[in-house]
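A protein chain is absent from this complex, but the other protein chains hold their places.
After this line comes subunit A, so read on.
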Amino acid sequence: MIYLDNSATTKPHEDVLKTFHTVSSKYFANPSSIHRMGGQVEDLLTKSRQQIADLLGVGSQEVVFTSGGTESNNLAIKGVAEQYKNRGKHIITTQIEHPSVLETCRHLEQMGYEITYLPVNDKGEVSVNDVKEAIRPDTILITIMHVNNEIGSVQPIEKLAEIVEQYPTVLFHVDHVQGFGKITIPYGHKGIDLITISGHKIHGLKGSACLIKKQHISLSPLQHGGAQEDRVRPGTENVANAVSLAKAIRLALEEQKNYHQLQELNQTIREELKNYLQVTINSPKHGAHHILNFSVQNFKPEVLIHAFSDEGVVVSTKSACSSRQNEASHVLKACGKTDEDASAAVRVSMNANQSQDDINAFISAFKKIMSKYEKVMG
């Protein structure tokens, strides 16, 4: 099987698995225990935190381990909203965020917060000027994703950071889940306050993730209990996951050097798809190379996915987090696509080391499917 659904989840790296295996079997004690066995485990946790911080160029106390990207996004948004509600209750986001951001914002709306959902252009990009104009005296948070998970559009994070930096009472959270290991953002930038990174999208393990939280920020915790993670995130630390996340982050940054090769692969697929009149390419031309979203007229995406499966190629409908719903993609609709195209989207998502052979296999599968289809349709 050729796996082209790396934006849903990735196959864990061998070294990550080995790390997890070693730590979970040899260092099982509770890092909060004061005996030496606990102390050893605490050391491992401290080292992982330091390693991640060094790789990203932030402080080690700025790395908060969580159970996943969803929790990190929830912690960043709810945490800021609650902590800084006396400053104001206005939050700015975009219409194309991941459900873990959008649903959290909708929840806050019910709690009396005001949310501005900024539109995007037909390329899925938010306008820097729109963001600037949306900022009000009572704005406390801007939360904007880096790389969109459905179409791969890339937001101008650095430019946004520069703007936000001019507003000391406005915090900036970046959902970096799909961008990490592909496109770097300036982690240490003073204008960026919170960054979400998830392990299982970068060949790490599910349940391993972190939130980068700059030192000057306090977050109201989502949960209450023990004093772990500097009181921001209680619960016995999952040290095996933390160490494996540090490993996954290191490997992802190393392999990021191969990312540019995906541009050619992306282009190869585009060239092929252009041969079919019924195909609309939904991903912007200058988006991230690893995600390519397209729709085929009169083809239900489930049908297309199963047809690909039969040819040994795995692709997906929009996002796994919402792929069980049959409704149109909120991302594509925000980009101005027709309901038809927005409901028919199929996503190819590559890892940093995807091979030309894999893409050739995808293309020949697609050709086969289309020729069968044309025969049926006559």
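The definition used in the following text is that a contact is a pair of C-beta atoms (placed from the backbone, for glycine too) under 8 Å apart; a residue touches a chain by one contact, two chains touch by 3 or more; residues count from 1.
Heads up, the rule we're going with is that contacts and distances are computed from a predicted model.
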"Glutamyl-tRNA(Gln) amidotransferase subunit A", "cysteine desulfurase", "Transport permease protein" or "3-isopropylmalate dehydratase" - which is the UniProt name of the missing chain: "cysteine desulfurase"
Selected residue (touches chain absent from view) among A:Ser67, A:Gln83, A:Ser127 or A:Gln267: A:Ser67
Residue among A:Thr139, A:Ser153, A:Ser316 or A:Asn351 touching the omitted chain: A:Ser316
Touching residues on subunit A - with respect to the absent chain: 1, 3, 5, 8-12, 17, 20-21, 24-25, 28-30, 32-38, 67-71, 73-74, 98-101, 103-104, 106-107, 200, 205-207, 222-228, 234-241, 302, 305-306, 309, 314-317, 319-325
